[in-house]
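Omission of a single protein chain aside, the complex is shown with its protein chains in their original locations.
On to chain A.
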Amino acid sequence: MPEPVLHARGISKFFPGAIALDDVELALYPGEVHALLGENGAGKSTLIKCLTGAYSRDGGTIALSGAEIDPRDPLDSQALGIGTVYQEVNLLPNLTVAENLFLGRQPMRWGMVDHRRMKREAREVLRDYGLEIDPARLLSSYSIAIQQIVAIARAVELSGKVLILDEPTASLDHDEVQLLFSVIERLKGRGLAIVFITHFLDQVFAISDRATILRNGRVVGTRRLADVSQTEIVTLMLGRALEEATHHRARSEPGELLLSLRGYGKRGSIAPFDMDIREGEVIGLAGLLGSGRSETANVVFGVVAADQGKAELRGRPLRIATPREAIRNRFALCPEDRKTDGIVGDLSVRENIILSLQARQGWHRPIPRARAEEIAQHYVKALDIRLASLDMPIRLLSGGNQQKALLARWLATEPELLILDEPTRGIDVGAHAEIIALIEDLREKGMALIVASSEMEELVAYSSRIVVLRDRRQVGELTGHEISTKSIVEAIAAEDAA
């Protein structure tokens, strides 16, 4: 075997009250795609941050091409040869593609930026990545996938030895993922060592050569992917065998009619629709990206006020124009984008959990500290939220744990209608299964749920009924035996559906 291009040994990192990384070893060989796998909070991000110098590690050595290095910060590690591309493209959308590629090292001519040369070189660089685009246009005018590839090109041009891709496919659709993979293949051919972090196991097997699996901050195994099955990897990640998410058909009858919407809609957002939601019922919202799933969720919760139609709650007329009114009527919404619409990053986990309850009670009736502690503790235990302390800022939690804390925030308000928008996006298989189990459990207890999701298997597993959307309009409803991924796809594809 050749020398590893990057060899990290004994990497340790301590956080208050927790060991984030414990004696972790990672060896990357030139021309390999190495997947880094693990549940949320297993230490994947922490390891990357230690390698790139975003965190200062508390122990261990990093060798790059045989020489020991100690990157001070991500810029330093980039100069040394380790480039990183994150899920959220961190380039400047208001600059052109060429400017983004060459920022900080623009070709100069007589003390001025040589735009013509920059454009030409950018075009050449991007051609190597299979992109024929106009580098003089704004980065924001291209899709996320293209932006991602520009980010990769920049990272590779600056670094050139190791490329770390942190969930690059999370916001890409199928074709875009293929485009990205072709770029990864090219880079592999150029002898780069590539670290690939994702929650999608299929993609891991499609592109990676080897995988290192982390659990609770330790390496539990490094495997050649040609030699193992998905089940084996999942078992390593979880430390236990995964139970199949099954579709429980034998479910209790739905209860009383809770919410009834007639001709409900908002111009420019979602076409008018009818919907009846009973207690103990899960309504799945299916459809492609941009089909109106989130818009439906938002209009029901009053994030955008409906401008047409009527709503009745238990037979009484109801008007909901703001989230506050929705919450007062015991609605709850877990939004799609945790970071911008969900968590209040700098506040503690405890404060985040009681926030909605407190907002509903009003400012003049504060929840006593002891009570807040009790509520938060209860949900930390019930939902298995992994954290060092309730006082830590919620932004330090991993994605899946943030999602659970947000669920806790809403469950604490004891909602009658819980709306979940993409509740399992960007979280790992373990938390994924737990959230699906939770949805089942809440439905059994008589809660009404609306769940929007892009994962059809998931919708099939828990929905009592599935509403199919296309082009911001409801195009079909599936009940009982009709519910299957096949029928959802057919409903989405049907051209003449009303």
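What to note about this one:
Methods note: a contact is a pair of C-beta atoms (placed from the backbone, for glycine too) under 8 Å apart; a residue touches a chain by one contact, two chains touch by 3 or more; residues count from 1.
Following the convention adopted for this analysis, contacts and distances are computed from a predicted model.
Hidden chain, UniProt protein name from the list "Glycerol acyltransferase", "ABC transporter permease", "Threonine synthase" or "Menaquinol:cytochrome c reductase iron-sulfur subunit": "ABC transporter permease". One of A:Pro4, A:Gly38 or A:Gly53 touches the chain omitted from the figure, and that residue is A:Gly53.
Screening A:Arg127, A:Lys310, A:Arg324 or A:Arg371 for touch with the missing chain picks out A:Arg324. Check A:Pro135, A:Gly284, A:Gly342 or A:Gly426 against the missing chain and you find that the one touching it is A:Gly342. For chain A, the list of residues touching the undisplayed chain reads 12, 14-19, 49, 53-56, 58-59, 72-74, 303, 323-324, 327, 333, 335, 340-347, 351, 355-356, 358-367, 369, 388, 392, 396, 409.
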